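Only a single protein chain was left out; the remaining protein chains are all shown in position.
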Amino acid sequence: MNTIGTTFRFTSFGESHGHAIGGVLDGVPAGIRIDLEMIREALARRAGRIGSVEDSSIGTSPRARRESDEVEWLSGVLDGVTLGTPIAFIIRNTDARPEDYLWLQDSYRPGHADWVYQQKYGIRDYRGGGRASARETVSRVVAGEIARKLLLEHRIEVHATLTQIGEEEDPTRFEPLLKEVQQAGDSIGGIVSCTITGLGVGVGEPIFDKLSARLAAAMLSINGCKGFDYDLGFESLHYRGSAYIERKESISGGISTGEPIRFRAVFKPAATIAQRYKGRHDVCIAIRAVPVVEAMTNLVLIDMLYESAQ
Amino acid sequence: MNTIGTTFRFTSFGESHGHAIGGVLDGVPAGIRIDLEMIREALARRAGRIGSVEDSSIGTSPRARRESDEVEWLSGVLDGVTLGTPIAFIIRNTDARPEDYLWLQDSYRPGHADWVYQQKYGIRDYRGGGRASARETVSRVVAGEIARKLLLEHRIEVHATLTQIGEEEDPTRFEPLLKEVQQAGDSIGGIVSCTITGLGVGVGEPIFDKLSARLAAAMLSINGCKGFDYDLGFESLHYRGSAYIERKESISGGISTGEPIRFRAVFKPAATIAQRYKGRHDVCIAIRAVPVVEAMTNLVLIDMLYESAQ
Amino acid sequence: MNTIGTTFRFTSFGESHGHAIGGVLDGVPAGIRIDLEMIREALARRAGRIGSVEDSSIGTSPRARRESDEVEWLSGVLDGVTLGTPIAFIIRNTDARPEDYLWLQDSYRPGHADWVYQQKYGIRDYRGGGRASARETVSRVVAGEIARKLLLEHRIEVHATLTQIGEEEDPTRFEPLLKEVQQAGDSIGGIVSCTITGLGVGVGEPIFDKLSARLAAAMLSINGCKGFDYDLGFESLHYRGSAYIERKESISGGISTGEPIRFRAVFKPAATIAQRYKGRHDVCIAIRAVPVVEAMTNLVLIDMLYESAQ
Partner (left out) sequence: MNTIGTTFRFTSFGESHGHAIGGVLDGVPAGIRIDLEMIREALARRAGRIGSVEDSSIGTSPRARRESDEVEWLSGVLDGVTLGTPIAFIIRNTDARPEDYLWLQDSYRPGHADWVYQQKYGIRDYRGGGRASARETVSRVVAGEIARKLLLEHRIEVHATLTQIGEEEDPTRFEPLLKEVQQAGDSIGGIVSCTITGLGVGVGEPIFDKLSARLAAAMLSINGCKGFDYDLGFESLHYRGSAYIERKESISGGISTGEPIRFRAVFKPAATIAQRYKGRHDVCIAIRAVPVVEAMTNLVLIDMLYESAQ
């Protein structure tokens, strides 16, 4: 439910305007040094404070909460090194402004999960999206960086980047486009592309736990993600088999072939737009999804790597 | 690994040219009458013997094995009614022609999983794809039809159809296109679109087990599937947020909203093409994937429905 | 539900008087030669056809079904060697005599699970205990022998034996006691003791998945088992700490210490006694439980060994 993974398990908890968000990582080997700087840097990217597009004032900053995103390590780590026991961490919600959301106590924002939560649970945390808030991804990023550390020891690297905004595929034209959308008080969708290198052959399980299936689920678990494809994906419709088989496949029968894996995740235009709602708005949620895509990919890979190693 | 589902669990087993393929369904309520006719009909569709495009001689028949696909019920059913105990069933591989594949003992077919299996396991069933064969989906279809029966009691209906072949989106033009590709000894990709109606609000879990994430994983678990999207999916790139929010979303925050759900799964052109290999070939594997898409959707829905009902 | 294990998973299916019972083993490594003779011998012990006490006509034979218990391998094995894919097997119920049980259609046997099944499921297989029958353990024994084969490669050995019948702890006095109980048309309880050697240090997980916890659950999953203890167990009440700590512990904090592990499982007197019911009766169900205790122990050990090896 709020846990992902089989051998390397991550449990996420926390509402965006509660006391804290956080997570528990179970299955991390003992003796690994946690790289706090790596985690801090990834959180800064997620918060829209640094990064290629993100560090401009365009795209995200109006919405960025002024959270310091300070990670508090509660267990599983002694003198900066993992103990093999569950690693629990929290991040306090210091910049929570629940009063900004009091008007939501009796209304729902279209395109948000408020209403379905109310229907499903008969109750909801009306304060800023609660559990459905993008803030929950902070925990994913922390967990994902620990997974990345483990993957790097196997020389497996994951790198995601924004490759399309709306219909625009040329990154040099992203900034003017974002500016235009922002000035219109509107929002726009985008594609995050992710590359995995160094994985080697044999990772993934043949039937239901195909590597591709796990990656797809991980991407679709990110708020706003509406689709996933890998290798040529939807583009393969433009090829006949005779031409297609000239391309090397990165995953075959659900199992990695050793070729670099490239997949895409598409993000819809944000529902909360400045034309209608005051407050903090992302012009393009795909921008801040980049480190989350990496985090989820790292979590899937380390879990499947450990499974395959059994 | 070979099991899917949490509360309604399906375990699949069997190699394409072994003694039998089959499955075990755990979590089926007691007192449900199994609809053998429904199952038979779905298997016939999967085998390419009936259906809109499928019943023509184009697209699939050259490859279709002459299996009767007779289901043998081993347990969990008494006088045609479920007992609440695990339902085990098998389908014998009567038309297995392992001798057709002996030449594969020492070679690998490009675009097939033969090679990765050999790398991963150090051994493989060289007979016709073994576990990676599309034949494994027979078990999925049987299980999926039992799930469908349970869904129908909740008035939930799942219907998949072929909506695109290559770049062609007009179904009336499918047959000539398939004929052309077949005559060229080539293959072509396609899109299967699936619609879910009657699901109601509240099915799906908020974080990692979003309904969309589970559907994506289920689709990507089908051989040849290279991508998934839902609602506007990749098409949402053509919309600004101000226009996009006019569309009703079918899944919000991972939870069904009560709107009909529509998703797409894209299938690559088959790797085994007549130009290169003798034997049975599918011109467009998306055609026979249609009932498999339905089966996997049924399995996901009943599992999540039961989970949500807790 | 009907599956046990995390990395080495065994799913059991089948009613005692249905078409077949069987199982699916997922997680068996590729390249292992199945030892059919070992399996046949274990099944014979379970059926009460051979063994120290079992091969006498006392204790079990009046009840012993004349099943050949022939295992049919459906998948996962090629030329006697595992493929790394799920191993499915069935045993036909050739000696089923459902007509013997027709009178049970409208009545319940005290001390049997008939009544609770009816209450829980609203339906039951009235034929000879259905799923609750001891016959289900045939599948466990087959699976357990495959696990044993894997354990032997790690020089881990499991051996169970009957150490107490009623209040009698001297094995040389078992046979007269059993004869006396049988002649009285009665039944009697017993203790099966099991020893694990060669396990090494470090198997087991610290908190909920302690090795002792998993073994306890496995024993209590056997029909008629009413208790479990290990090391000194209930006998430790006779010791003060100062004396107790002189004994070496086999499991500490849930993790194996490398010392031989010894545990006990107690079985109640059978509820079906000749005084009241005609048909086949076990005088002491603990006798035929011996190979089942071994099977369940093997299954737990291989699963936890693989988990610990991650």
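Just a few scattered comments:
The first chain written gets the first letter, and so on, giving A, B and C; residue counts start at 1 in each chain.
What we mean here is this: contacts are C-beta pairs under 8 Å (C-beta built on N, C-alpha and C of every residue); 3 or more make two chains touch, one makes a residue touch a chain.
Everything numeric here is computed off the predicted structure, so don't read it as measured data.
Which of C:S16, C:T85 or C:T257 touches the hidden chain is settled by the complete complex: it is C:T257. Across C:D26, C:E145 or C:E205, the residue that sits in touch with the chain not pictured is C:E205. The missing chain, though absent from the display, is touched by one residue of A:L36, A:V81 or A:A309; that residue is A:V81.
In the complete complex, the residue from A:K120, A:K149, A:R264 or A:H281 that touches the missing chain is A:K120. By the touch definition given at the top, subunit A reaches the unshown chain through residues 1-3, 9, 11-15, 18-22, 24, 26-27, 30-31, 72-76, 78, 81, 83-88, 90, 120-125, 130-131. Taking the complete complex into account, residues 1-4, 12, 110-113, 115-117, 119-120, 131-132, 136, 164, 166-167, 181, 184, 186-191, 201-202, 205-210, 212-221, 223, 225-234, 236-242, 244-245, 249, 252-257, 266, 268-271, 273, 275, 308 of subunit C touch the chain not shown.
Definition applied: only the chains that are shown with their structure count from here on.
The chain with its Cα centre farthest from the Cα centre of subunit C is A. Central chain (C-alpha centroid nearest the global protein C-alpha centroid): B.
With each centre defined as the average position of its C-alpha atoms, the distance from subunit A to subunit B rounds to 28 Å.
Chain centres here are Cα means. That of subunit A falls 46 Å from that of subunit C. For subunit A, the set of residues that touch two or more other chains comprises 206.
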